[in-house]
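The structure is given below, and queries will be raised subsequently.
In this view, the complex is presented without one of its protein chains, the others remaining in place.
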Amino acid sequence: MKRYDDPYVIGAGLGLVLLASFVISGRGLGASGAFTTVAAALVDSPMLNKSGWLLLEIGGVVIGGFLSALTAGRLQFVRSSRMLLSLAGGAVMGVGAVLARGCTSGLALTGGALLSAGSWLFIIAAFAGAYALAPLLRRSWQ
Amino acid sequence: MSALFIGIAFGWCLERAGLGDARKLAGQFYFTDLTVFKVMFSAIVTAMLGMFWLTRLGVLHDVYVPETYWLPQLAGGLLFGAGFVAAGLCPGTSCVAAASGRGDGAMVVVGMFAGVLIGGVTLPTSFYESTPRGPLTLPDLLRAPEGVIVFLIVAMALTMFLFVERWERRA
Partner (left out) sequence: MRRILFALAAIGGLAALVPSTTQTQTPSASPTVEAAQLAQWIRDAKPGVRIIDHRSKAAFDWYHIPGAELASANSATIIVIADGRELELRGGMQAWLAMLRRPGPLGRYFGGPPRRGGC
């Protein structure tokens, strides 16, 4: 099993991927938008953004994640150990992402790089929310 | 389509960073593993510098800035952060985790769908549409030249990186 890459170097790589996205596709990265696109097929809501581009992109994310794990020897089938918290956390993030019009990929990374005021507010708020709740969940992470 | 290849590169980078592991991600919020901070801000700084210079050199034009909605994004951010520390994964990394075979990832994906559906249906539109500011940027907001903001963010990030590295070496 390979060691993880240097976070700064891989972070810079991620930044380059984001840049490439702009140069090639004229738009930035995203993730929650793919979820809202699928949800929009089920319910009619003006708050659910639709993007076919993001559906393809998230498909790529799955493939890329799989390939990386495979080549690093990190492909492992592990059952969920914190099922309820994973589900609940995911749900709360889902609501938050709809409200904020994005998630860490679309707002923090893309919006942050573009100096969007709302995106920077989202970054600060997200870190604040996480650090605020962390003490209460400490047990669950052990 | 290029979206697929960009996504593959995205997913690859996330997994290489170790962000497909919920426990590793959660470490950020217990100060045991600051990978999230390092990766996120390295990416932001790199992309920000790239966008700034490519636009200044005329290679990129009229890049569309996401719109700002003060209240919904503040509330959405807080909620998102809370959910993030509970799940240990965000939308993008949950897909990577699931792709690596981690059950946590799959659960977060399912939860996210539920959350997005619930949000889309139950959130009051008046709150959702409140406090819009359009494509507001930090240079606009702070009435400072874009170059100054870029410099300040780079300076802040590099300072924090150095601080974090020193702090980690002591521990």
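As written, the chains take the letters A and B, and residue 1 is the first residue of each chain.
Going forward, contacts are C-beta pairs under 8 Å (C-beta built on N, C-alpha and C of every residue); 3 or more make two chains touch, one makes a residue touch a chain.
Only a predicted model underlies this, so the values are computations on that prediction, with no experimental measurement involved.
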Practice task
Taking the full complex into account, find the residue in B:Gly7, B:Gly20, B:Pro66 or B:Gly119 that is in contact with the omitted chain.
Solution key: B:Pro66
Fill in the blank from the handout: Answer key for A:Gly65, A:Gly96, A:Gly111 or A:Gly129 versus the chain not shown reads A:Gly111
Handout entry: Absent chain, residues of subunit A that touch it
Key = 6, 8-9, 12, 22, 25-28, 30, 32-33, 46, 49, 51, 53-54, 101-102, 106-107, 110-111, 114, 116, 119
Handout entry: Interface residues of subunit B (partner: the chain not displayed)
Key = 42, 45-46, 49, 52-53, 56, 58, 61-67, 134-135, 145-148, 150-151, 153-155, 157-158, 161
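Heads up, the rule we're going with is that only the chains that are shown with their structure count from here on.
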Handout entry: Length of the line joining the C-alpha centres of subunit A and subunit B, rounded to whole Å
Key = 7
Problem - Complex contact set, residues of subunit B against subunit A - result: 1-18, 20, 22-23, 26, 28-30, 35, 38-48, 50-51, 54, 59-60, 63-70, 72-92, 94-104, 106-121, 123, 125, 127-128, 133, 135-141, 146, 149-150, 153, 161
Exercise for the section: Using the touch definition up top, name the residues of subunit A that touch subunit B in the complex. Expected result: 4-5, 7-25, 27, 29, 31-32, 34-36, 38-40, 42-43, 45-48, 53-54, 56-69, 72, 74-83, 85-134, 137-138, 140-141
